[in-house]
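And now, chain A:
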Amino acid sequence: MSSSRTETLVEVTMPQMGVSVAEGMIVAWRKHPGDWVEADETVCDISTDKIDTEIPSPASGRLVEILVQENETVTVGTLLATIDTGAQPGQAHAVESNGHAAAPEPQPEPNGSPDRSHVISPVVRRIAGEHGVDLSQVKGTGIGGRIRKKDVLAFIEAGPAQERPLHTESPYRPEPAPAPAQAQEESTGSERRMPLTPMRRQIAEHMLRSKRTAAHVTTFAEVDMSRVVARRAELKERFAARGVPLTYLAFVARATVAALQDQPVLNASIDGDDLVYHGDVNLGIAVALEDGLIVPVIPRAQHLSLEGIAAAIGDVSTRARSKQLVAEDVQGGTFTITNPGQFGTTLATPIINQPQVAILDLEAVVKRAVVVDGPEGDSIAIRPMVNVCLSFDHRALDGAEAARFLGAVKARLEQWADDA
Partner candidate 1 sequence: MSTRELRGAAETAPRMRSENLDRRDRANLLRYMMLMRASEERALTLYRQGKVPGSFYDGRGQEAISVGSSFVLGPRDRMCILHRDLGAHFVRGVTPERYLANFMGRAGGVTRGREGNMHFGDWRLGCIGMVSMLPDMAAVATGLALTFKMRREPRVAMTYFGEGSTANGQWHEAMNFAGIHRLPVVFMLENNKFAYSTPNELEFAVDPVERAAGYGFPGVSVDGNDVEAVFEAARVAVDRARAGDGPTLIECHTMRMHGHGAHDDMSYVPKELFEEWEQRDPIASYTAQLIADHGFTEAEIDELRESVKSEVDEGARLALAQPMPEPGEAVEGVYADEWQPLGDGNAPWSRWRDTAPVNGKGRVS
Partner candidate 2 sequence: MSEMTYLEAISDGLREEMRRDDSVFCLGEDIGVFGGAFKVTAGFHEEFGAERVLDMPLAENIIIGAAVGAAVEGMRPVCEMQFADFIACGFDQLVNVAAKLHYRQGVAVPMVVRLPTGGGFSGGPFHSQNPEAWFLQAPGLKVVAPATAEDAKGLLVSAIRDPNPVMFLEHKHLYRRIRGDVPEGEHTVPIGEARVVRAGGELSVFAYGSTVAMAQQAAEELDEDIEVVDLRTLCPLDRDTILASARKTGKVLIAHEATRSCGVGAEVAALIGEEAFEDLDAPVRRLTAPDVPIPFSPPLEQHVLPGLDDMKEAARELLAY
């Protein structure tokens, strides 16, 4: 490299995707050493705790070298690659140049007219730039050997130089190593070994940490959902006309948020020796994905009506499944609701989403025969029943508080009133 080129090198570094993110992993390189990169063009895909995303190039130029390989995890700020902004599109790569750094000498025309092979007209410059053409390779048929528009167009159409390569000019380009995830399927028949995905590893780490941090207790309540079922039937069409899907989860979320406002200790966090009461209820909704789970947050849910919460749940679920969440979407939650009951299970002991102090699990709604109070005394009725399971952190609150909360949620659901 000549010394002038080092002054034009631009660095590509691991970005900080969210305040608490400390590291990231290279998932795939989209550009390789020697490639021309335009500013804002994607250089590589990365994965972090919070989100998977792409790194756009900070400048236009030629990618010189890659310093971090795929599947390597590095801390934020680590140098990943360098780009030479002093290069020109169409110029020879260092690898191709055979060491000839200087431009070709102007050849005087045999008939004595001055050499104009270096005169580049505006349209020739533009077309060459658009197609990455190295003009020193183009033969000019204009006066004095000037490169005319038709010359550069013909060059592009004909494709790369037709000349035979020299011994040292190889068409080889280095390729990235194959991704480990697609690797060895040893066909033993009995055992298969697959490396954990980044998301799996993140979930694993989080769950262990939560178990080690909080004093987990789970309490349960059976809830008669008849009023909710009826109300849902009344409202479903109307909401759907407005593009809002209305699920039982939405009713439970609304009842939970209302109950949290009466008992703010469940909407808090332990920070060292302090209990931090959060002003807003930022409600996390666990969404199952193909390869794991993610918990997008509905901010300031205390301001939302039933319809508002239903719309928000629909929105974050859709975006989570189509991988359209951004970093902010998964930050700042104060309480989490999870709803595995859609699969038919009836009881669970969920793990708290740190740094929250509680998590509510909604199980399956199942028709049961239950004893109900009537004007003529007890009788058996068939009611849609569901178990709501609250895991709480005994460091922050006691059983009675938790029970009272869960009871309040149950009462709100059983005596459903829209504005409750």
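Heads up, the rule we're going with is that a contact is a pair of C-beta atoms (placed from the backbone, for glycine too) under 8 Å apart; a residue touches a chain by one contact, two chains touch by 3 or more; residues count from 1.
Criterion applied: all candidates are chains of the complex that A comes from, given by their letters.
Small disclaimer: the values here were computed from a predicted structure and weren't measured.
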| item | value |
| --- | --- |
| Chain touching chain A (counting every copy) in this complex, out of 1 or 2 | 2 |
| Candidate 2-touching residues of chain A, taken from the complex the two chains share | 121-126, 142-143, 146, 148-150 |
